[in-house]
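Heads up, the thing below is written out as structure tokens.
Only a portion of the chains appears, each positioned as in the full assembly.
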């Protein structure tokens, strides 16, 4: 199992009045993680979307929040592929703070492939290897 | 079981280049839903936060996306309380498009009560009735 690590720094705009990162932002961080994971697997999301007109639509998201992330924290998103077939891929994530290697959150997302009309379709064969299909 | 309905209109800024609402925004809509649910139950989140220094921290979020929401859609968030005890509350949500009463997503969130230091604490007794505890 390949695990990709994405590094980011918490933005001021990502905090809320509780003084910590607003929970919706973790899904944006997971998205950064899977974009980088995919690139590292030889897969360019941007190219597939613009040249093949194949989009990856999110069908399910889940997150457990373990410890709050705060402004300016360096955060590491560990991303790996959990399941993949020509119709669907599933990613899992561990989000950690670099200082103290503190676990912040765990997450999972599932995705289907679809066209510009949002109708499901199969992942083109040339991309199968990227997802180990 | 009380169900609260929150109405909102999809903002242009909530869309992404797929031409539909970005999936992270559904959690912001659920937040609108539970703020309004709580208000309707006689509970003012803002007051509890500023006067009692009790915060409600998100510990788990989940969403299934059934059909894409688009710019300018009128959206209805149905919110209800699933579980509640002095340490934790859980909400569930149905997100529907007004036109055609189309189901867009379902979600769940769980929350703990905590102080400004993010340490867990018990919900003050005066708020118990709002959550049916």
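Annotations
First chain written, first letter: the chains are A and B, and each begins at residue 1.
Criterion: a contact is a pair of C-beta atoms (placed from the backbone, for glycine too) under 8 Å apart; a residue touches a chain by one contact, two chains touch by 3 or more.
Being a predicted model, the structure only gives us computed values, none of them experimental.
This structure file shows 2 copies of a single chain, while the whole complex it describes contains 4 copies.
One rule holds for everything that comes next: only the chains that are shown with their structure count from here on.
Between the Cα centres of chain A and chain B there is a gap of 23 Å.
Against chain A, the residues of chain B that register as touching in their complex are 17-20, 23-25, 27-28, 31, 49, 55, 57-65, 68, 116, 118.
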